[in-house]
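Got a structure here, written out as structure tokens. Questions coming.
One protein chain is absent from this view; the other protein chains keep their places.
The letters A and B name the chains in turn, as written, and every chain counts its residues from 1.
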Amino acid sequence: MGNDVVVVVEHDGGVISDTTFELLGKGRELADAWGGRLVAALFGEPELAGELGAADVVRFAAGAELGGYCPEAWEALLLNVVESVDARLVLIGTSTVGMDLGSSLAARWHAAPLSYVVALRADGDELLATSQIYAGKLLADLRVTAPRVVVTHIGGLLPSDAGRKAGSPALEEIDPAVLGSLKSAFKERRVPDGGGVDITAAPMLVSVGRGIAGQDNLELAQEVADALGVPLSASRPVIDQGWLPKPHQVGKSGKKVKPKAYLAFGISGAPEHLEGMRNSELIIACNTDPSAPIFDVAHYGTTVDLFDLLPELAERLGD
Amino acid sequence: MRIVVPVKQVPDLVEELELNSEGSDIDREFVKFVANEWDEQALEEALLIKEAVGAQVSVVAFDEPDVDQTLYTALARGADDAVKLTGAGDGWLSTAERARLLAQWLSGQSYDMVITGVQASDDLDGQLAGTLGGLLGVPHASVVVGVEPGSGSVTVTQELAGGTVVTTEIATPCVVGMQTARQAPRYAPISRIRQAMSAGGLESVEAPGEATGPAEGVELLRLYPPEKAGRAEMISGDAPAVAERIVEILASKGLVKL
Partner (left out) sequence: MPVGGRKQPPVATELEAATVTSSLSGREWELPGMWNRMFESRVLSGYTTSELARISSLPGGESIEWCYGCGKCVPVCPVDLVGEYGPRKLHRKAQTGVNLLADADLWMCTTCGNCLRVCPKEVDMIQIMPAAREAAVTDGVMPAELQDVFEKTFRQGNCLGENPRRRHAWTKGAGVPVRVLASDPRPVDVLFYVEDYWSYHPRGQQAAQAFARIADALGVDWAILGAEEKTLGDSQRMAGEKGLFESLMEDVVATLGKYAFNRIVTPDPHGFNALRKVYPTYGHNFDVLHYTQLLAPLIDRAKWAGSVEAKVTFHDPCYLGRHNGEYDAPRRLLASIPGVEVVEMSRCKENGYCCGGGGGGMWLDGFNSDRVTERLSERRVKEAADTGADILAVCCPYEVSRFEDAAKSTGNEHLKVLDIVELIDAAMFPR
């Protein structure tokens, strides 16, 4: 059984994802524990190899046909990588790439797949993992003795510093013949524009409530929204005061929204409001009252004053 | 063109999940099962393709709790036929088992596309679309938000982190893991579901094998609820520190660039 750890490098627009660095850090730890090598698999954009100093080896492939991401090409390349090194574990983020390749690689390489992993460590020669299932309602502790494992790991949970260290890994190009008979063709990559006035279609929302205290103060929140390129929304009191037009209202009597991130400032979280936004993928709430119900549905909360926080955020998110 | 849409039942997460006495699984007697929400997206996309260019849409599921209602709902929405694979075992089927049995069943079918949900809440061992694609040795794509059929190929649009989308043309037959259909899953009027039920259009077919239990080499030690469920993680510090942390959180989700 091999001891090498392979990390799939995810990149978009010439930028390596944070999750990749997190996994390089974790992969480094496991490879060291097992006495194996850390292998970074980099498909497309070979110049990014310079950032992969944490790895011992970078196996890379160049070629426009790889595009931002082309599932079939990446799968063929990844299969080549795991078969040509002494791989025991493959780490991929729980992302489009991870869902695509993690499962199919496991099937083709006859490995055990683990999904939605939130913690991973070596225990002697075994691997202990914790997975998050049922949308995070339950955690599963797993002991893995399989000789080949493919892990898709949820991003944002590990420090990425360990994966960012400098080094000089061996650069090994994958034989382009691996891509000999592709039945797929990459066509295009598009970056969407930041959203419009339709708050239900916006990827993120900056939302204000009664705590904003006056129409003039909306400017503070507007600056954060502008920095993110997303619209401003509000809870009912703000709309009732006429500070924002009705189409901006979130809640039972406004619009139901489900953005990727909902940033709530000065919203206490009346049930009618929560009904309109509780399914947002990420909720970050700022309210000076630590017992405000909004914190029951928020993922992250803070009780600092929104008048202090908004300018700080605008400054960091601007330019 | 024939599109096969595998669907499955998952526990309704509206409810609290109870564990069985051994703590090795959820209490399946207690929970209510509903159609996997991403499978509904898959069916919708298949029906949109059918409306645009014509296709036979076949829905397939294993014999799971309340699966009949899901299959009849699919027929009421416009699926052409519905197959229930029986005898694969009483318990829960892992993704790997499900994929293996479906791959065997599909090997006796003609199909151009398999469209299924990108994931399910109980996927502990990978997602169906990728696993099935790997087993069948056909091109596949996940987190798909649009499928445009061509001749001998389809053009799929996949969503990457941060909203970037990539478009790829892949040859058929292929497997697609659907994230979001081009329009919200259509409503099946209850009267039409009841009509479908009384017409009894379900085809029960013996599954091509039995579940062989969990994969070797992975042992479930414990199943438990996370400690801090349902309450925000409070960020400490003054406003600049909190702002810093919020930006980090957004960046970790790929929502902003640092």
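Heads up, the rule we're going with is that a contact is a pair of C-beta atoms (placed from the backbone, for glycine too) under 8 Å apart; a residue touches a chain by one contact, two chains touch by 3 or more.
Since the structure is predicted, the reported quantities are computational estimates derived from the model, not experimental observations.
Participant: Give the residue, chosen from A:Lys255, A:Arg278 or A:Arg316, that touches the chain omitted from the document.
Facilitator: Of all options in A:Lys255, A:Arg278 or A:Arg316, contact with the hidden chain holds for A:Lys255.
Participant: Have a look at B:Arg2, B:Arg28 or B:Arg186 and name the one touching the chain we're not showing.
Facilitator: Counting the whole complex, the residue in contact with the absent chain is B:Arg186.
Participant: Which residues does subunit A use to touch the chain missing from this display?
Facilitator: Subunit A touches the chain not shown through residues 236-237, 240, 246-247, 249, 251-256, 270-272, 276.
Participant: Could you list which residues of subunit B touch the chain missing from the display?
Facilitator: Those residues of subunit B that touch the unshown chain are 12, 14-16, 30, 32, 34, 184, 186-187, 189-194.
We adopt the following convention: only the chains that are shown with their structure count from here on.
Participant: If we count contacts the way the header does, which residues on subunit A are in touch with subunit B in the complex?
Facilitator: The contact residues of subunit A facing subunit B are 10, 12-13, 15, 17-19, 67-72, 75, 95-97, 99-108, 112-116, 131-147, 149-150, 152, 155-156, 183-192, 203-204, 228, 260-261, 263, 281-286, 290, 295-305, 308-309, 312-313, 315-317.
Participant: Tell me, which parts of subunit B touch subunit A in their complex?
Facilitator: Residues 11, 13, 16-17, 19, 26, 95-96, 99, 118-119, 121-135, 137, 139-143, 155, 158-171, 177, 215-226, 229-235, 237-240, 242-247, 249-257 of subunit B touch subunit A in their complex.
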